[in-house]
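Yeah, one chain of the complex is gone here, protein chain that is, but the others are all in their spots.
Order of writing sets the labels: A, B and C. Residues in every chain begin at 1.
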Amino acid sequence: MMTDTKLPYNLKFVVRDYECDIQGVVNNANYQHFLEHARHEFLISKGVSFVELHNEGIDLIITRVEIEYKFPLKSRDEFIVTVNIQRDGNARILFIQDIFRLPDLKLIVKAKVTGVATKKGRPVPPGDLIIRLGL
Amino acid sequence: MMTDTKLPYNLKFVVRDYECDIQGVVNNANYQHFLEHARHEFLISKGVSFVELHNEGIDLIITRVEIEYKFPLKSRDEFIVTVNIQRDGNARILFIQDIFRLPDLKLIVKAKVTGVATKKGRPVPPGDLIIRLGL
Amino acid sequence: MMTDTKLPYNLKFVVRDYECDIQGVVNNANYQHFLEHARHEFLISKGVSFVELHNEGIDLIITRVEIEYKFPLKSRDEFIVTVNIQRDGNARILFIQDIFRLPDLKLIVKAKVTGVATKKGRPVPPGDLIIRLGL
Partner (left out) sequence: MMTDTKLPYNLKFVVRDYECDIQGVVNNANYQHFLEHARHEFLISKGVSFVELHNEGIDLIITRVEIEYKFPLKSRDEFIVTVNIQRDGNARILFIQDIFRLPDLKLIVKAKVTGVATKKGRPVPPGDLIIRLGL
């Protein structure tokens, strides 16, 4: 079993009733919301602010999302969303994210999210971003 | 029974599965989304664009919402959202909105939404807005 | 200024980016989600489970919502949602709810939410519910 000390950056959530659908489980699209919120909090924890980047003319755009749904979350389940990053070539950043239910760390979702730094809509090497993220 | 010709401005929707919650009916907050979308389409039909207003320094802020939930909508129900407006003093605009299920026009929701025109965060007489809306 | 010790039941949240709209503030409908989640957690803290009630044939239906929007929340703002309850006649329960931004306790939203206990769709005195809530 995994222990907390081995886990990468992670953010804790609890399922809210309005996030569940007719089947009584979290609606598939809402996992993307959880993944996004964890990524943003992760970036902020690394000193990367979307607003500041934007003011420097750089936007981080998501270009691809792959999600494997392993097991559904139910109302009031507690869970964590992890975030790991790695470079993917010159322009892309890969976010490797998992969702684990608490307290048993059952795997709920595995996700791979690809981001590209852009300037005026064109991909650019994510220079400063890479440096701040220590990649 | 009401006939279509007597109805005020209205917009047609169909309930999507993801808008329903564990109870199998539309989640209460989503009715507010439907009401908002109908108001925005109504304003655009009157030639009022939020973007243009904003460029003139005027924002229309919602300050109060009253919603009576009469009967729930289920997945795939078709419905219309109506919009009526009236002035309320110098600074406020009142949106009177109903939601009716189709085709039986059963009353689902009654709502009263208060908006205020603001300039730099302060209420102003909604001058141009009033004129464009013919109030 | 209010102090924490004077506050009624309250639940802490942080604004997530996806809850904000084009104006850069929390979309009006999302406050209903926050209010609902706080009510449900409040009821559970009082030993009232929707599932158990439902198995006893009782459903708590929201029939009316009044929300005053005082000041908008922005991305990453921290806030609390309070819950107070009182009886309103024989069949209705009133939830008095406020949203305060943290840490300055600025008033964001004032809400009054009316619930009715129903059995097979008909309003009933919320007997057991009233007792469990100590009303």
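Assume a contact is a pair of C-beta atoms (placed from the backbone, for glycine too) under 8 Å apart; a residue touches a chain by one contact, two chains touch by 3 or more.
Quick caveat: nothing in here was measured; it's all calculated off a predicted structure.
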Open item on the list: For a quick check of understanding: of C:8, C:24, C:57 or C:125, which residue touches the chain that isn't displayed?
Closed with: C:24
Task: Residue in contact with the excluded chain [from A:67, A:91, A:105 or A:124] - done: A:67
Task: Among B:21, B:36 or B:98, the residue in touch with the chain that has been omitted - done: B:36
Task: From A:30, A:82 or A:97, residue that would touch the chain that is not displayed - done: A:30
Task: Where the unshown chain meets chain B, residue by residue - done: 16-18, 33, 36-37, 40, 44, 76
Task: On chain A, residues whose C-beta touches the chain left out of the figure - done: 23, 28-30, 32-33, 36, 59, 61-69
TODO: State which residues belonging to chain C touch the missing partner chain.
DONE: 17-18, 20-22, 24, 27, 29, 75
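Assume only the chains that are shown with their structure count from here on.
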Task: Fraction-based call for chain B against chain A, same above half, different below - done: same
- [ ] At least two other chains touched by the same residue of chain C: list those residues.
- [x] 33, 36
